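One structure is given here, and the rest of the page talks about it.
Missing here: one protein chain of the complex. Every other protein chain is in place.
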């Protein structure tokens, strides 16, 4: 079971909109940072309370506020009140068991995505990343700090690139693009594993191979569950007529949409490959079994009549004329030889081996 | 078979709209209670007849009338007449074999849901809950009294929360949210069972494991049948332009919609997991069988020629020169040893073990 | 093969619209009856020719004309001419291999349904029932007389119920409701059979059990083929803006639609159950086989080396020192005992039983 | 492989619209005939060149021009020029590997269908028939002459039926109706084969039975590929607002649409039946195998210990006290008898037979 399967029912009974962080991660020290940027200048500040945000909000500048960790319920409540965010949205940010989704509200848009991380070959983990897009401000919420968005942060801070000039919606795009691009890394890891299994499969399949294939299959089920809804999310964004997403940026979202389709296609073809490999495994196992059975059958079928014959001449009857004939023994060996040869020829003809 | 499979045809032949309670539950004493609330005040009253309802209906207050048990046909008939409810709707309330659905009528909306209860691991039971939403009044109908809605009742009665101020449609939302949140509990129970089976499966699979997997699979079929139509119900509510559901509340229904999608996704991934586990079980069983067969084959194939040989020298021919040679017996043992070693090496090379 | 699979190509080559009764049933004496009713009065008359119908048609009254049997080609031709019915519609009434469908014409609506009858457990039979709905008249056409619509007939004739006041479209609804309600009876029969098979399956599965499961599966294929198109038919009726179906009655058709969805859902869950049962059967059979093979293997594997050993000391070599030793025989028995015990312990450890 | 699988890539590299007959059939003498008809009169003429057609085209008359064989490239080119037919359409007429389709052009409609012919039980062949529908003219193109349309031809020529009065679109309908009605013949043949296989299957299944089932399955795949697109074609015709298809005729096309749905439904239920039969076959084969294995196991398991015992008393030890006892031999026989009885009882209890 991957992480997301923990306690989705923990909140049951509480009134909807109660802000509690529902998730598996321990409440680590939450880091909130704010990047204020214009085309010319970009600066980063730590955020402690709502005033740190309000004081940096100025016409003509764009803010990107990153939450790494979700245990800042007070700050979040303040933000909710200050910027008129619906309680259910705040709840969805904290409850990290959401399905990817896109919601348009009067003065902001809300996007939930899942990031995939693939530390080991078969331990894909997913985390929730939520985006709140305002006209001049982007808030991103993640469960913990890692280096997924570091590249992007460097780009905003240090290079006078497109990202500085195109506003908060482009910044939202940039974050989502990073998330989706990261899916390809997971694809690559999976593919390597699939390829190495294919090698093993054709070389020397073992029960362990079967187990690994099953594990990948399960992994794909989980990943698909996380990625598939993204398709509709991105369609919804493209169809949205919100003022917050400018026409110029729409083109970029279409690009992410294409990438998402590609990831889904790839996952689907992996699933087909995996199913094919299961068939191949089954067939190899059953072929080997058949081969073993054939050897047994051939051995047994040849020796059964011979053993019967030697038994016959091991009987202790007083009146068995053959026992006294001079050439009985060598003749019997000849018979053994002929009998087994005939049987082997028959088996050969029947293509038993 | 779960309960809902009983006698859906019991009513056949009666004119449509005849009010008969069709369901498995015995007609227990039906409890009807009424909660009248405003933002400031909330009171609960028992309801005996239609007048108990009419006397509490006042402008500015909202009523929540709970039916726990469905044997109050007279009261229901009176309500139907008083509030102009269509006979088919009344029939659907009493016949608890309905599919989840949403119907808009002139002066009220009608919603049918299923609650899931999961007393034991593999005995998920479902019950019908029907909602009649009027401008200033919500009626909920359940087959029996349990504590599912108690939390909600306490919230309305004792805390001055949002629920008191947002009208009957928000109250309908709150009821539906409780129902859907409860699905997650069932998910959790199922998941625990699935996980414990996975353990058993990898440790020591048994026919009983197989049976349990099949039982869960069947459970999932039933649950899906109950939950799947909910998707369309909630879509219909969101698309509805009824005056009874205010725009403010729509957002909350969208939230339930997301939850429902999540439950369905989870159920689907469970189904995939279960199917994977069936494959694994089959494969483990067949692997073990193969292992057994291999041992038999190796034993048999080695001893068959040896047994033939000892048979040969057990024959009673008078003229068998080997019988008289001094070293025949030790040489034969050597032969036995060599023969079996060679066969073992061949088998080893063919990777039979 | 159920009945509907007979001779759909019989009519080939004839110009379309030629009236020939295509169906399996022998042309029994066809019974045509007419019920004329108003809110206050209802009378039944036999119908011989077109004049019997025309003479009873009066403003303010509604006619329900029942055809039980389809060999009245002349009467039907007259009706076609008199009421301006399209030749293809008449053809579809007589050719009972139609798919369920709904057609709006200028002055009438045409509905084709299938009734299911389930005389024995696994012999579900279907018949066609066609409805021609005029403003003041409903014609129903069935292949033979049975008691399916008797209840309805009694209701119209003897009780002053809603049915008398709501016009021909409500009567059409009443007929269709009876047909769909009857599907639930078939569901119940199937369910009983499925449950009894489940019992047998867990108790003592036999090849016959497998055959029965397959038969039910086939039955479900046929039933689904008959019922599935009904969904679209009822959707089409609901979307229809024909004047013939009054808004008031639409609600009732929505009710049938819900029932149909429920039947289809139920059939689908039966199919899933049946597939699960096939898996269980297969698994039980293969488990038993495995058990048998294990016993063989254990027996054989233990006795094969023992039998080899007794063969060794049955050899007739002159120089076999063991043969002369005093304790050879008891020592050998001890060896037999130890060897088999060791093998049994190994098998036990490997969990072979 | 059925015929249609030949050389669809033959034309590659040629500019689109190049008129080459792509198909398997040898270029037989192509027969082109023209039927000119009004409500009162119908005459048939052979066609050699474009003038034969132009000279018969008169206001108030309808022409039906039949091409039986497709090697009249010149005539076709002339027709293309004269009646302003798009080169791609002409190409599609000659290249008989088209998918069924419907195309509306400015002055004509173009329909491609497939006819099915079923000379032997399992050799369904399909051919292309293309229709060009003009206001006063219908051209049909077939790969060879057979008697499929003869009936229709007779009807136009010799009976003053509806077909003479309803224009070229009705004639197109009549041709398409004949084609689709012919599908039912194929259905019947398939059904007979399926039924006869069912008999064999339950009586005495053989590898040949399996092969036949597989052949039918393949046949169904091919037929479905040919028929399935027809659904969309007929939907397109019904949705078309071309002036060439009059409202009156639309009703007839809806009728063909219904027939097509019925054929597809039937094919789908055949596929399900066939799959069920494959399962049954597999199960019967495996049941028989199990039975054989059981007999072997029972025989072996009973005799293995007995044979061991007789081996014991065949040993040549000098000191074996039993050998000298008076009643050893009969006691041993008694032991044999008891041992085998006990084993048989155990097997019986375990329900091995």
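Observations
Should a chain be cited, it is by its letter among A, B, C and D, assigned in written order, with residues numbered from 1 in that chain.
The criterion applied here is as follows: a residue touches a chain if its C-beta (ideal position, glycine included) is under 8 Å from a C-beta of that chain, and two chains touch if they have at least 3 such contacts.
The structure presented is a predicted model; accordingly, all values stated were derived computationally and were not measured.
The chain that is not displayed touches the following shown chains in the complete assembly: A, D.
Touch with the chain that is not drawn comes from one residue among D:56, D:162 or D:217, which is D:217. Only one residue in the set D:88, D:123, D:157 or D:202 touches the chain that does not appear here, and it is D:88.
Touching residues on subunit D toward the chain that is not drawn are 1, 5, 7-9, 11-13, 15-17, 86, 88, 92, 97-99, 101, 103, 204, 207, 210-211, 214, 217-218, 221-222, 225, 229, 278, 282, 285, 288-289, 291-293, 295-296, 299-300, 303, 306-307, 310-311, 313-316, 320, 322-329, 332. Touch with the hidden chain on the side of subunit A covers residues 151, 155, 161-163, 174, 177-178, 181-182, 184-185, 187-188, 191, 195, 251-252, 254-255, 258, 261-262, 265-266, 268-269, 272-273, 276, 279-280, 283, 286-287, 290, 293-294, 296-297, 300-301, 304-305, 307-308, 311-312, 314-320, 350-352.
Here is the rule we go by: only the chains that are shown with their structure count from here on.
For the pair subunit A and subunit C, chains touching both partners: B.
By the residue-number overlap criterion, the interface of subunit A with subunit B counts as different, with under half of its numbers used by both chains. Centre to centre, using the average C-alpha position, subunit B and subunit D are separated by 41 Å.
Residue positions 293, 296, 300, 307, 311, 314-316, 320 of subunit B are each in touch with at least two other chains. If you draw each protein chain as a dot and join the dots that touch, you get a simple line with two loose ends.
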